[in-house]
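Take a look at the structure set out below.
Let's look at subunit A:
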Amino acid sequence: MDGSWFGFLAFLLVSVISVGGLIVAAKVLGVRARGKSLLKERTYECGEEAEGPAWIRFHPRYYLVALFFVLFDVEAAFFFPWAVAEKTLGWNGLASIALFTGVLLLGWWYAVKKDALRWQ
Partner candidate 1 sequence: MGYFVDTLNSIGATVRNFLRPPVTVNYPAVIRPRPERYHTSFALLHDAPGDELCIGCLACERICPSFVIEIKQAPKRESPVTGKKRGYVEAFTLNLTACIGCELCVQVCPTDALVMLRTPEKPAFCREDLILDVKRLYANEKEKQAAWATGSRLIEMQDPNVGQPKVEKKPAPVAAAPAPAVTPVAASTPAAAPAPVAAEPAAAASEPIKGAS
Partner candidate 2 sequence: MAVIEEPRSYFHPLYDVMLSTPGLSVGVAPLDRLLTWGLKNALWVFPMATSCCGIELMASAAARVDLDRMGTIMRASPRQSDVMVVAGTITVKMAPRVRRLWDQMPEPKWCIAMGSCAISGDFYRNLYPVVPGIDTFIPVDVYVPGCPPNPEALMHGLMRLQEKIGLQREGKLVPSEPRPDFDAMVRPPALSRIGDAARAADLSDRQEQAALTMCPDAAPGVVEDEEKGFAQPATQATPPLNTELVELLRDRFGVTEFPLNAPPVVSADKHLELAATLQKMGYRQFLFVAASHRPAKEGSEDLCEVAYGLRTVGAGTKEAIWQVRVPTNQTVPSLVPLFAGADWQEREQYDLVGVKFAGHPDLRRIMMSDDWVGHPLRRDYPADKECAPWR
């Protein structure tokens, strides 16, 4: 197991080196513009001067999606220990996890009926 994680470190190291190599190559081989243009560094907005700051406010639907994700992903994380041990737990384990999922699905059904899952 130790050697295995050493492998992962080596893996990360090699990928960082190869990506870093490309960065260095870009820095070394890249051209530089002769004059500095103010227009060049302006934010791209289809040739127009950008209006207002780019960090704009967002629709709350993104927030809803984030909440749903937290809910369902945490539940899914609870599934994993059961999933590994499923073979030994038998029908009993299946029934108990079904109860758990049933409650979850009730919530999902409520959300669907409330139209909370629609991208407004």
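Everything that follows uses one rule, which is that contacts are C-beta pairs under 8 Å (C-beta built on N, C-alpha and C of every residue); 3 or more make two chains touch, one makes a residue touch a chain; residues count from 1.
Selection rule: all candidates are chains of the complex that A comes from, given by their letters.
In this text the structure is predicted, and so the values were computed from the model without any measurement.
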Complex member touching subunit A, one of 1 or 2: 2
Touching residues on subunit A, where the partner in the complex is candidate 2: 28-29, 31-35, 37, 39-40, 42, 44, 46-48
